[in-house]
Structures are given as C-alpha cells and as structure tokens.
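One chain of protein is taken out of this complex; the other chains stay put.
Per-chain residue numbering starts at 1, and chain names A, B and C are given in the order in which the chains are listed.
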C-alpha cells in the first residue's frame, strides 16, 4: 500500500468500500487559511453516486467531518483529519463473487498481492476510496483559487465512440459541465452520450470514456525535474484513479505525428508584458515545468469491469465459471470522475507550489 | 529539482549536458549480485548519439565507470556510484540562443524557475541527463532478468504518420529492434520511417513518434495502490523522459471507446496451473497491481524542439526574434529513446519487487 | 508539519488536544494479521492521564475505533484508520495564556512558525498528540511479538535526583513496571520517586526524569546505514516525543569516558550456535545495524513546562508579565511516557524489519 501523496502538501487516505469510514489526513496545509466543511462538500457531492440514473443508485450522503487542524474556521497548519462515514453496507450483494474473480477487476490481483481481499465490494479498490483524496483536493483547490485565481475544470469529452467537439480553448466553466448529467458541455454530443449510456445500462453492459481537463491561472515554474516533472507527477496522479488507462498532455499522442516546425509553440509578449506562447501544443509545460499557459490534458477511462452481462471466466482455482454481477452498477464512470480528476490536479499543483516557494523566497 | 526515483531501489542522478560528468547513485541494490561495467555499457551505447545519421553526430563514447558499491565483481549492497565523463564540450555552438528562448524547449521555464539556466546546451534538460538513469536501469534489468527471466523490449511503433503493424503479442527481441537504425521491427514500416526522418532532417525539421514497450515474465502482485499503483509509477517514469507527451497502458485511449463486455479480460487456467487472462486489454495490470500477463504500454514523443528551420519567436524581453538553430540536431529522438524506456521500466519494476518482498516473506 | 513516520510501515497522525478527535492511519501493515481494538487499547490506557494522582486528573476514556483496514478480525493490508474521540474540551482553563507564551512551552514557536496557534491547550504540541502513534505502535508491537517474540519494556529509571538501580540486564516485565504508579520496578527507589513527585505537585512545580528501555528478541540486521542507522532513527523517534532532551544507546555518554579495550564487546558463541557478545556496551547495534543483543537505551525528559508556580516572563509583545497556570497539570510525565517510548520503539523496529525483508527473500 502506498496511500500517501505529496512532498509538502501530503495527503494520506484510508478506507474500504464497506468499512466504517473513509477519509484522509492532509499534512502540510498552510495555516491561517479560511476553511470549513462546506468548502469541501461540493466536490464530494459531485463525486457521489446516485446523482442521476447514469450512475449507481447506491445512496450515500457522503457528509464530510473535519476532525482536526481547523479552529474557528481557520487552518492551524497542523494535520487536517477528514472523515466520511460509510452508511450503505450491503455485503450480501457481492457474496457470489467470492470464488470467481471479476474479470478486469482487482479481485485477483489483491488476492495475489495481499493473500486476501475485502470480502465485499471492491474494498480498497472501490471507487469509494477516492473520497479521501477528493476531500483533500477540494482544500487544495480553494487555496489555489484564492492565491492565484486558479480554475481547474474537467469534463467528459468522449463516451464510447461519441466525441464532443474540442472545447479546451473555450474557458469552460463548471456550471456548463454540470448542466447535463453526463457532464459534457457540448450539448449535442451530451445528448448522444446519455442515450448511449442508457442503452448500455439497459443491456447490462458498461462503456468507457475520456475526460479533458484544463487548469488556468497557474504560476510559472512548477514542476521538479527530472523525476518529478510537472507532467510526470500529473500522470501518476491520473493513473492512480481507478479505471484509468491513459494520459496525454497538450498535443499528446497526436503530437507524435507532427513535425517540430508546426508543433513548436512560438513565444510572444502577452498584454501584461510577460512571455506567453502563440499556440499551446506543449499543454502548459516545457522541460517538465509550467510555462504559465493553461495546462491541458486528457485521461482515458476504460469501461467499468463489473457488468450484469454473463461473462465466461474462471474461479480462483482455474475452473471455468460464468459470472453475472448482481445489483446495480455504474455503466459509465466518467461523469463521476470529473471532480476526482479536478481535485487530483489541485493536489499536484499545490504541492508543486509549496515545493517551489523556497526558490521564490 | 527532484533527481531521486524509487522507494527501496533508489536512483539519484546528476549532470548537465556540458559539465564534467553525468552519472547516478544507486542506493538499495541487493548485495551479492554479479555486476561489472560491461553489464551496464550496452544500454548506454544504445542510448548514445551518433550511432547513425538518424541521430545527432555528436560523438560521445559514454564509457561508464563504477565508483563504489561493487567489489570483486559482486555488489556489496552499498550505494553504487556510476559516472560517465563528458568529452564533447562545445558551448560555442549554442551561444546564439542566450537571448531567445527556444520555442517548446526548457530555456524559458528553467530561467523562470531557477532564475538562471545552463549557458550552453540544454543543461539538465538535455537528453544527456538520461545517462544516469539508463546506467542505473541497466543494473535493474540484469537483476530482473536473472531472478525472473524478465524481458523488457521497446521499439518504435510510429514515426510521424507512419505506423508499424501491431507487434505487441509477437515476442519481439532486442535483436530485431536493433536490426535497423530506426529500431522498428516491422521492416516495411521501418524503411518508410527512415525515409521520413531523412527527409525531415534534410529540411532542418524534426518529427515525433511513439514507442511500444512489452515487459514479460514479471511477478504477480507488483504495484502499491493507491497512489503508487503500478501504472501510476510507470506513467510517472515515462513522462519524466524528455519530450514525452503521453502514456497509455493496455487498451489505453482505444479502451475508452469500448464496452465492458468486450474489454474485460476473462480469466482462464494457464498450462502451469496459474490463472491467466484470455485477452490482455488490461496491459498486465488490474487494480494497480500486475497480474502476471505481459505489461504492454505506449509512450508518445513530440518532435524535438531544436530545429534548424527559421522560427519566428520572441526574446526573453518579449521582442520579436527569428531563431535558426546552428549545429546538427536530432531530427527524431525515438530510436535513442528505446533503451531509456526499457531501463526506466526496469527501475519501476525492481523497486516494486523490493517493496513487495515483505509480503511474500 | 511532518506527521508521517516510516518508510514501509508508515504512520500518519492527526489531532489537537481540544479538537473533535485524534488518531492515525497505518499504511503498509502486513495483511492477514489478527487485530482488533482490544489489541490496541491497553497501551492507550497506560498512556491515558488520570491513572493516579501522579498525573493530570483530566479524565479521558481514550477508546480507540478501527475505521478501516481490518475485516473479520484480520488486517487487509490496506490502510488502518484509527480514531479516538476527544471528550474533554474545556478551553476556558487555558484562556489566560493567550497573551503570555508559557516559558519553555511551544506557544511562542508555534505562533512564530505558523502565524497562529490553537487557542486552547497545547493544540498539536499537547501530549494528546501521542495517542495516534501509541495506537499505531501497539499494532507494530503485536506483530513483532508474534513473529519474533519481541519484548519491549520501558520503565522510569530516574525522577529528579532519585536513580533506580540498573535493571537493564534483569529482564524486567511490564507487570513489574506497572506494579507502582511511578512505573519504576526498583520498589525502594519508586517510593522515594513517588514522594518527590507528590511534594513537587504540592508546591505547584514539576520535575523531570529518565526512561530506560530494553527491546529483546529482535532480528539481526535491522537498520539502514548510513542516514537511517538503527540508532539514528530510534533517536529521531525518541526526540519526537514531547519534552525529551536526550537519547543514549548502550554505554551512551558514559561510553565516551571509556577506553576501547574495555568498551569493545567481545564475540562469543551462544548456546544456539549463533554469535553473540559477552558484554553489551554497544546496546544492541554495531555500525548502525542490530546485532541480536538486546537494544538498550535511555531517554531524558525535562520537567513539564506548565506549572502552577508564578513565573516572571513576558507577553508576546515583550511586556513583563507574571504567569500562573490555572487548572491541574502533570507534575511529572515520565510514568505516562512509558507506553509512548515502547510503541515508538516498535514503530522503528517493524519498519526496519519490513525494509530488510527483500534482502532475506
């Protein structure tokens, strides 16, 4: 297990899907910063299942409690304990799975790594694990917003074969993202995505998708080459989110098909006198360090592994078996992944801000 | 700066493009393991520029010296100091660049982050930085090979718009990769790639490409959820390599377009009695932990930023300027990236092997 | 803040004296290990104030709850969340202190470091902070005991000028330690210590003391030179406990007065065939690595800073002020420090056990 992330703004999380609680400790948070539970709750609520019939109907209030580190509405600079109780414990739903590891799920690998696994739900591999980091990241978001006016906005840019048009340069706001249940600000694409997810759900299947995320108003100079380059830690953060299979920044895989003469981002003077770039194929990073342009990246999510459709597979002992997941499961996780991607981005950003501080002192 | 990688097999690197030396310290290497300089040299030589007219003609012998940690051909378990002298110091070549940051290069961001930058070459952002990690990774490769028969093989799967056919399941060997100068085992595609790079070089431009890497015979159970999931640290490792813009594992971005019923990898009993999967959309990882199937991933490299073609850009002060890089520069870095991707993979793998050891004890 | 300790068995703690709760996350705990709250509670109860009139009468039940990481009485290998609610919140007692930093307390330095401090009690600098680590360390103790028969026993070896006789070689058991309220197994000395503490309390003063700790049945080979030598991390662990001013191992400061010919510990064959030493001036470590002999060390605790006696001091602004602490305060912390020293020792030991595992694999 490695449930701690960050060098100076350090987040440690805990919690399985069906234990007593999930949560996190945020160590290294700057002091004297205004904070209360209602600053954290919105992203938790956006992450919560049961927001629409796009997602699993498991109803979880997910109310966060601050256990420490805050007094009279101000951070003390000491560790902030964050806890969300688990209310919905129905191990029975998952009973059948015990002898048959779910294909492409973590059942088999957890069993092999730890010599056991949580008897119900996904245990630590469940999406419920992300609550701790979303709560911690919501704190980071608030600090970044107040200090630099940083805006981090993710949205669903594809579901299955349906692509939204490219909105990366259009200053998408969270309100636009939340305007529909699939969280795609291209309304035409959103409608088709919603139909696709509904049809997928009806035939007890699941479908993948891609998120695009843009972070604006971030300081120049973030990132710690060579191993902790900005995009390297961002990639780690994104690939630590359940169900992710890919990450690209700026031009990404498409950039690998380009020539330098068209890929290079020429410098120019911005109206405020600072140096900017005319294009942003770099996605806001050069040499592993932010250059002040928006950070633009995409994250690929595979279709959820747990599906109601019958699947031919095998037991742990290798005997052929057919698996049909009971209960209701998310046919598509990408709408709920939006706040996870945003808050993980905030964790990466703020940690780099603090790591850079001694150079600017 | 963060020039240390790994938790138990810890690699710290040093060195600029035009200083006295580059190198690394490997801390935590298992003891009593046979090691000499000729075990390390081959990957350094494959990384070296000047191997063909595909790559920059800068001639560097890149002979590694082991400074410590090995006695009588055996590792002591103490830190292994590794050093490669810099022989080719021609700062003059780069003099012109001082006032004009190269577009999409690290000149601007290093200046903003550190308040200075190396006056010649790319300093720490130069590809020469990778020597330390390639040397360290070559040690990891050898240990993995001896213990588990691990084979890590990367190759060029696309250059510009030219794609090789999918070779991920064909057990490609390094000899096949090195059979041509572009390091693509699909000979037909290789010829076209070589032509493309030659044409690109002739018009003083550069071009990007993609590497595919397959790691076989690796233990089940590697990876430390949640933040150090196997693919998360692998992504960090890959995005820490200069010029990378994307990473995907298994089905990757294509997987985001699939349905769960076709994406899931059904389990089956392997001939040796262990549990394997019929397909490998997971790319060898489930829940952030290796499942024993080959680890398959791809890394996108942008076209090199330094080109001879005239580029309109701006000075640090924001004045318009035209930049024409003097000297000879790599028109395409992907062939030389092959050993870098392989050795970084080995560093990720071996560190996870050591981190898992206490669970198997 | 740096509230995380350990490389593989990683403990992160949270909690102020008067917030909602204190606790810890234990990450990296081996799986399939029998654990329930009653395994942890005894050391928490020994740490608790109000056990005798030697210590502060603040009554705190300090009941621990396991929030995650354990299912059906077995560890999952996932993070173990541990929480103890704060029940006794009486900020009023401490109101007077707000303008006058308590001499030799953390009021001034916290204010200077963080630009604030908890308005009541000691906040994070309170001894109540230690609950999280004691709970975590109790888990480590249990694992060490089951695997190696490790016994870790600390006791009070001096209070003020009263010294117990040297008991380091006598196999002291915890029952003997707990046989009196001062936790000194030398009954004659214990009586005098208890009288001294009572007299000190009656005149509203405080007094310091020394703990001796012996850890037996520990594996050979623990410790990670050069910076994480066994005694180096043990010293860090001990000096992280509130009110500590000194650490010595084996011969310690007395050893600095000796000659090599009498200080060296000659090797001899133990009855079981292994190599032991005839004396133990080394205190169980040589070259930063355990040699299998008992680890023996001492920790010095200063007298508690908060006393009822009037003290001439100054306000934050530098104005002269007289401070008289209200309420009841510990006149002597060393009896309650016993479980803290023991559990911190266990954290150091188990982390090194896990770090050594790959070498023994």
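Throughout what follows, a residue touches a chain if its C-beta (ideal position, glycine included) is under 8 Å from a C-beta of that chain, and two chains touch if they have at least 3 such contacts.
Not measured: the values here are computed from a predicted model.
Undergrad: Specify the residue from the set C:168, C:193, C:215 or C:238 that touches the hidden chain.
TA: Residue touching the absent chain, from the options given: C:238.
Undergrad: Per the definition of touch given earlier, which of C:29, C:44, C:289 or C:354 contacts the omitted chain?
TA: The missing chain is touched by C:289.
Undergrad: For chain C, which residues touch the unseen chain?
TA: On the chain C side, contact with the omitted chain comes from 1-5, 7, 13, 101, 103-106, 108-110, 112-115, 122, 124-125, 129, 158, 160-161, 200, 205-210, 220-221, 223-229, 231-240, 242, 244-253, 255-261, 263-269, 273-275, 277, 281-283, 285-292, 298, 300-307, 309, 311-314, 316, 318-320, 356, 359.
Undergrad: Could I get the residues of chain A that touch the absent chain, sorted low to high?
TA: Counting only chain A, the missing chain is touched by 7-8, 30-31, 77, 353-355, 357-361.
Undergrad: Which chain B residues would touch the chain omitted from the figure, given the whole complex?
TA: 1-4, 10, 12-16, 19-23, 25, 27-28, 31-32, 65-72, 74, 76-81, 83, 113-119, 123-124
In this section, only the chains that are shown with their structure count from here on.
Undergrad: Which integer distance in Å separates the CA centroid of chain A from that of chain C?
TA: Going by mean C-alpha positions, chain A sits 39 Å from chain C.
Undergrad: How many Å are there between the centre of chain B and the centre of chain C, using C-alpha atoms for each centre?
TA: 46
Undergrad: Taking the mean of the C-alpha atoms as each chain's centre, how many Å separate chain A from chain B?
TA: Spacing between the chain centres: roughly 26 Å.
Undergrad: Could you say which residues in chain B touch two or more other chains, in rising order?
TA: 7, 359
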